[in-house]
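Can you keep this structure in mind? I'll have questions shortly.
All protein chains but one are shown at their positions in the complex.
We just call them A and B in the order they show up, numbering each chain from 1.
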Amino acid sequence: MTTLAESGIATAGRQPKLPTAPLGPLLLVAPLVLYLLVFYALPVAAMLMRSVTDPHWTLANYARLPADPVFLRVLSTTLTTAAVVTIGTMVLGYPVALAMVRARPVVTNVILAVVLLPFWTSVLVRSYAWMVLLGRHGLINEALTAAGLIETPLRLLNTALATHIAMIHILLPYAILPLASVLRQIDGALLRAAAGLGANPWRVFRQIVLPLSLPGVAAGMLLVFVLSLGFYITPALVGGPRDTMLSMLIAQQVDLLNWPYAAALSATLLAVALALIGLTLRLPTLRQALRGVRR
Amino acid sequence: MKAMRAGGAAIVTLVLLFLAAPILIVVIVSFSSAAYLSFPPPALSLRWYRVYFGSSEWLVPTGLSFGIAAAVVVLSTLLGTLAALGIGRLPPALRAPIAALSLSPLVVPGIVVAIGVYYAYSRYGLVGNPIGIVLGHTCLAVPFVVTSVSANLAGLDRRLEQAALGLGATPLAAFWQITLPLIRPGILVGALFAFISSFDELIVSLFLSGTGAITLPRRIWDDLRFALDPTIAAVSTLTIAVTLVVLGSVHLARRRSERLRIANVGLPE
Partner (left out) sequence: MPRGDVLGEVAGAAVSLVGLEKRFDTVGAVRGVSLEIQSGEFLTLLGPSGSGKTTALMMIAGFEQPTAGDIAIDGNSVVAIPPYRRNIGMVFQNYALFPHLTVAENIGFPLKQRGVDRAERNRQVAESLAMVRLSGYEGRYPRQLSGGQQQRVALARAMVFRPRLLLMDEPLGALDKQLRESLQIEIRRLHAELGITFVYVTHDQEEALTMSDRIAVMNEGAVAQLGAPEDLYNRPVSRFVASFIGESNFLPGIVRGTENGFVVADCSGTIVRAVLSGNPRQGDEVLLSVRPERLRFANIASDKAGENCIGATVTDAVFAGERCRYLLQGDGGVPLVLKEPSGLAARRAPGAAVEIAWAASDTITV
């Protein structure tokens, strides 16, 4: 007798080969590739090369780094900030992602809109918003003074705390979205089965939802961490003079025309960022989770 | 359990407030009549908007930002759409590296891109020059176009183009009459994101604007270093409005593309 309906499934997977030689596609991508090489890739590469070619072929610029107190302090500040921000966004973001996935469609859309709202405003505007809130004559101080709770304004702005708060605010969506996409894919049948077997909601969460959501957590944290490392605008505006981040140090060195040093710092930053992103993309579960982030 | 649920809802609400409040406060402050920051504002007024619209120091950078963004849209849409079409048809070996190159501006830390292009462009008189900014912004905008058009292409049934060829259309005619109309939503979405990415861009602009090409974000930045002028609140609100309009259009374009994508499902018998 006839075999199962295989043909439809068998041929569906193979995309038809259109009769165009590989030359066609190459011509299509050539303009962009050439453009990016000339105006982006080669400039960045040339700049990075300064770290090893000045004044002659040397690795001295890198060798100097581990002993450089300025670099070490900046590195420590950057890593600490990134860590704090990463943990902060995940702690605050997890409940929101959970709520977004569990709620009725109407509520979900509202939460999504609020989560995406920061996306729709430039980093500059968001940083300014925190300056407004935290400044010496900013809104929080004004409110506290008016309420009689303080006499002199608190030093909130230009502190590490301000940087942390502002960056958490800006990076929260990047933690929430990959997590939400992973949570959404958890089969509801698993949760019902667990409940049917006698697990209370807290148990169901702790033993089923939480473990299954870990790839999303990991993806979100990696993403936030990488983005935090390279942050410039926000720390520059709301951070203190002692809270210099790596990107700010790089900018300062460029202003001083200290190219080899700036290039070495940039290369270091780039290497770490690429390594972390590469790590994320290599793990299929994390890669899947990252797909959930669409601007 | 109810307590946990209420507690959870409270936490979520607080976090959402945390997300939304600062921006809403900026918008409200922009309408404040006071010269100092206070919340709630003593009275509503448009004085800061009047300052903005009456000052060439604000309007010129605004116009420049719009102009640059428009140029970036044209350039990045052209390059990005062609590239997305090509990437989809490349053999897998070539596809990965070229796609990686096209999307890398999103992954490389902004400061590295900024000083990299500054390093090179300064040698060719492209600093303090709007053209230099356009060239730089295009690199950052292109990934949005490539991603958007590629996503659209992926959802497209390639057999449609094959059917067109079988019905007598030359490859060019098949592209023009079949593929292009179907990827128009993707191109539009990409173009809109390209616009926002350029209009709001600061890091690269900081280095490339010099003294001759001050963009709006650069102008805001300069002002912020020296004063917390409520005018900035008005400008910020205006940029938020522009972004919302653009993103609203994106939403509409996406919905139209969805309708076309489910076309083949059809009605039940």
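General remarks:
Simple rule for what comes next: contacts are C-beta pairs under 8 Å (C-beta built on N, C-alpha and C of every residue); 3 or more make two chains touch, one makes a residue touch a chain.
Only a predicted model underlies this, so the values are computations on that prediction, with no experimental measurement involved.
Remark: the omitted chain is touched by one listed residue; of B:V51, B:A169 or B:L238 this is B:A169. Not every partner is drawn; the one left out touches chain B at residues 157, 159-160, 162-171, 173-174, 177-178, 181-182, 259-269.
Criterion: only the chains that are shown with their structure count from here on.
Rounded to a whole number, the gap between the C-alpha centres of chain A and chain B is 17 angstrom. Listing the residues of chain B that touch chain A in their complex gives 1, 4, 8-9, 11-12, 15-16, 18-20, 22-23, 25-26, 29, 36-39, 78-80, 82-83, 85-91, 94, 98, 101-102, 104-105, 107-113, 115-121, 135-136, 138-139, 142, 144, 146, 158-159, 161-162, 165, 171, 193, 200, 202-203, 206-207, 217, 220-221, 224, 228, 232-233, 236, 239-240, 243-244, 247. The residues of chain A lying in touch with chain B in their complex are 15-16, 18-20, 22, 24-33, 35-37, 39-48, 50, 92-93, 95-96, 98-99, 111, 114-115, 117-118, 120-126, 128-133, 135, 137-139, 142-143, 169, 172-173, 200-202, 229-230, 232-233, 237, 247, 250-251, 254, 259, 262, 266, 269-270, 273-274, 277, 295.
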